[in-house]
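Here the complex is missing a single protein chain, while all its other protein chains stay put.
Residue numbering begins at 1 within each chain, and the chains themselves are lettered A and B in the order written.
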Amino acid sequence: MSRLLLIAASAAALAGAAHAVEPDEVMADPALEARAHALSREMRCVVCQNQSIDDSDAALAKDMRIILRERIAAGDTDEEAEGFLVARYGSFVQLKPPLRPDTLALWFGPLVVLVAGGIGAAIYMRGRAPGKAAPLSAGEEAELADLMETDRSSSDRAG
Amino acid sequence: MSAEVGQFALILALLLALVQSTAPLWGAWRGDGTLMALGRAAARLQAGFVILAFGCLAYAFVTCDFSVALVANHAHTAQPTPYRFAATWGNHEGSLLLWVLILVIFGGAVATFGGALRETLQARVLGIQGIIGAAFLSFLLFTSNPFLRLSPAPLEGRELNPLLQDPGLVMHPPMLYLGYVGFSMAFCFAVAALIEGRVDAAWARWVRPWVLAAWVPLTLGITLGSAWAYYELGWGGWWFWDPVENASLMPWILGTALLHSALVLERRGALVSWTILLAILTFSLSLVGTFLVRSGILTSVHAFAVDPERGVYILAIIGATTGLSLALYAWRAQALRPGAFFTPVSREGGIILNNLFLSVLCAVVFWGTFQPVFIELMAGDKISVGPPFYARTFVPIAAPLLVLVVLGPMVNWKRDSLRQALRRVRVPLALAAVVLLVSLVLGGFKGVIAAGGLALAAWLVAGAGAILGRRWWAGRAYLGRAIRTTPRAIVGLTLAHAGLGLLVLGITAVTAWETDKVVSMRPGDTVAFAGRTLTLAALENVNGPNYEARRARFTVTGQGAPFTLSSERRFFPSAQTQTTEAGIHVRPLGNLYVSVGEESPAGVVVRLWDHPLIVWIWLGGFTMALGGAVSLSDRRLRLGAAVKAPALAQPMAAE
Partner (left out) sequence: MKRVLFLAPIALFVVVLVVFFVGLRRDPSALPSALIDKPVPAFILPPLRPEDSRGFAATDLGGEPMLVNVYASWCGPCKLEHPMLMRLKREGVIIHGVDWKDTREAGYGFLAERGDPFVRVGSDQSGRTGIDLGVAGAPETFVIDKAGKVRYRHIGAISIEDWEQKIGPLLQRLRAES
């Protein structure tokens, strides 16, 4: 029904846990803090419902936030800091799935569907265009000839 | 006593559903009017019994009848009455009963007001509807009986989760279910049409209001859910791309596509088999959402008791309804005639593009939501698909659709020229260009995406305004009359498309310019944030009806008149749960959002957010829903209006 129901369940399990990002975690350098902040939004908390470690109240999420900040303070790039957690918890912690052979379908599937759908829609619209109507089938051809025959004979009668 | 009455009513309802799922289908096959009438009677009686059962359960909740196990697990005497009532559907069993309740009320409505329909079509719709009803009633009775007794009855119940004790719970689930179940009507009509092998304008005129009647509450429900999460969860997020949210978004997206394709079918008789397919898939996605939330296939911690047996049962329902209807589709849909001709640049062509993009967007959400399951089964690795994925796939595909939204209503049916259409939107186009240039200059090239978003919002709102503007400008000599005679469907269209623009505005602004800060404060401390100064005026204890709270009161100065804001940490003793109540200063230009955390000798943790223009996300959603409602009130669309125009109901089907 709602995400709230889920959150409610996990919140109950973690009652009394610390609140998300705390003042003592914040880095002195605003530029580094901004990087850490952005990065921690892309890392998943492993003990909570689908939350980033930035949003999570869980103690383990706090530890992970601190680790990210330590790595960044030690001069790691974002990829290296992220890699530190991925080496320990696997790609489950990445809210942005990595680009690998088994995730190619995930990342490029939407594009393939869009292109295929676009081609399908183009073909359909060509078929619907009044000028380029699909050729008549044999049955329709016969029906048409029949109609014209009737037409002619009725005009004959009038004339 | 009431529990037994409710239980008995449900059993009777199931028996009636079995009658409803056989008699009218058989009757329509044999041309037997009595059997078809029996189906109508069964539908109406069944609605009555389910209403009775729901009333019994609600009564047990409101009166705290703890001898009913479900009540004992989700209600507490200290819980305020509205929340005891809402707790009726704040759990798996009760919410399923609400689902069935809405289903049978809609069934009763078709039986009662569907006299204008061809009798066999009405009978077949009721028959299909009866099958869905029987499936869900037996699911309810055999795996999730809400009326089980508890003996001995406890003196006090277990409280409903405090996060759910909120007006959000009163409104959000019923709205979502109205939407999901509403799409079941379009599904029933689609399957009935496949059985009949016949789709005509009268069919489309019946289906479109039902789709709209489902779409409006679903839009409201999703918007309410987003607002509820924003103020209740205490960290100011409004959309998380969580599987459970995606479960409601998928039917919404496809339902929006259906709304548009049904328009082409009604007006031009084209897109027949595609519309049927959309109707089947939209309801199927509603069922998939139910499956996703209740089976535990994607998440391990669930408030709805997760039970693989239930998952298998729902999967069986999906397999039967969707599987059989798609099989029927494969067999019969080809026989439906393709309908009228049109050139690519035409209203029809625009709606095909709309449907293409919406279907792909729905596929993206489905793909991202279930990809972890696919990959785990294929490669054995666990991955997560979160917001960064959707930001890179959903957003780029949605953007071109949003550009096209303005052009669609500006092109004529059948054939038009692109140059003519562009001329009609020159005012919105100029406005969007100005917004783009100004925001690029002000924001620098770093803000290209934000500038694009703002220009898109301007384009959408001005483009929607241009629909009415063009109409009224043309009739300016008799302006009063031009305004009065504007069909409500056109007003609704304008509102819905303008609402989309407001939504884009809010999303762009909050994504690009949101700021936050976390500090530790003692009473008397001040902090500067987002052009304002906040002072922690007091930290005090307050007591609510069923909780104890620690409240932080702030006085805020700067940017207009000073005001106070308070945020609480609430502790619910009987539920042993702590919640955070954020303090939110809501203004059209932006919200100030404050939430307090742990207290220590160093002070209390205070988290601050500045959310520019965020309310427009929800105002946009509400405007879209309002547009749908206004459109639904149009006389031409009202249920049963088909009777007045029998001459228009030319059959265009095969056979």
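In this text, a contact is a pair of C-beta atoms (placed from the backbone, for glycine too) under 8 Å apart; a residue touches a chain by one contact, two chains touch by 3 or more.
The structure displayed is predicted, hence computed values, not measured ones.
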Q.
From the list B:Ala186, B:Ala262 or B:Ala333, pick the residue that touches the absent chain.
A. B:Ala333
Q: Could you tell me which of B:Ala60, B:Leu163, B:Ala193 or B:Leu298 touches the chain that is not displayed?
A: B:Leu298
**Q.** Options A:Val26, A:Val86 or A:Ala105, residue touching the unrepresented chain
**A.** A:Val86
Q: Out of B:Ser144, B:Thr322, B:Thr508 or B:Thr535, point to the residue that touches the absent chain in the complete complex.
A: B:Thr322
(Q) Considering the whole complex, not just the chains shown, which residues of subunit A touch the missing one? (A) 46-47, 59-60, 63-64, 67, 86-90, 92
Q | Absent chain, residues of subunit B that touch it | A | 273, 277, 280-281, 284, 291, 295-300, 308, 311-312, 315, 318-319, 322-323, 326-327, 329-330, 333-334, 370, 373-374, 376-377, 380-382
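Heads up, the rule we're going with is that only the chains that are shown with their structure count from here on.
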Q: Let me have the rounded angstrom distance from the C-alpha centre of subunit A over to the C-alpha centre of subunit B, please.
A: 19
**Q.** Contact set on subunit B toward subunit A in their complex
**A.** 95, 161-164, 168, 172-173, 176, 225, 228-229, 232-233, 235, 237, 240, 242-245, 270, 293, 299, 301-304, 338, 341-344, 348-349, 352-353, 356-357, 359-360, 363-364, 367-368, 371, 375, 378-379, 381-389, 392-393, 397, 415, 518-520, 575-580, 597-598, 605, 607
Q: Show which residues of subunit A lie in contact with subunit B when the two form their complex.
A: 1-13, 15-16, 18-24, 26, 41-42, 44, 49-52, 55, 90-98, 102-103, 105-107, 109-110, 113-114, 117-118, 121, 124-125, 127-130, 133
